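Below, a portion of the complex is reproduced, with chain positions unchanged.
Per-chain numbering from 1; labels A and B assigned in written order.
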Amino acid sequence: MSKTFEIIERVGISTESTNDAIRNVIEEAHKEKPVAWFEVTEPRGRVTQDGKIEFQVTVKIGRKLS
Amino acid sequence: MSKTFEIIERVGISTESTNDAIRNVIEEAHKEKPVAWFEVTEPRGRVTQDGKIEFQVTVKIGRKLS
């Protein structure tokens, strides 16, 4: 019994929180194809021109290959 | 003057947020024996069958050896 999964890497962005950035990425990827698991690899960010903190979170996503 | 600490590793789970997952682990470990410090090592997660994002956060916990 053998199955194969793909891992894709996405970056989510949010001015709310790192969790919100993760949710944005996962929900979008889940609509394309069901997400099995994810791994948060690199929380970064910047300050926007109007002074807001923007969180940019890199997420690795595992999905079953159809 | 010499003291020794143990480090244990736990995984907390929450569908709310990564902070909530950390709090669950720390509060539970703190009840057993006072927690001196902790380190978050690996934020992961999955999508549950009813479509919720579940955060799984690995935490290393330092506690004084009695």
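Convention: a contact is a pair of C-beta atoms (placed from the backbone, for glycine too) under 8 Å apart; a residue touches a chain by one contact, two chains touch by 3 or more.
Predicted model, so just to flag it, every value in this text is computed and none were measured.
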In total, how many copies belong to the whole complex of which 2 are placed? 12
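Here is the rule we go by: only the chains that are shown with their structure count from here on.
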Distance from the mean Cα position of subunit B to that of subunit A, given in whole angstrom: 22
Along subunit A, where are the residues that touch subunit B in the complex? 17-19, 22-23, 26-27, 30, 34-40
In their shared complex, at which residues does subunit B touch subunit A? 17-19, 42-47, 51, 53, 55
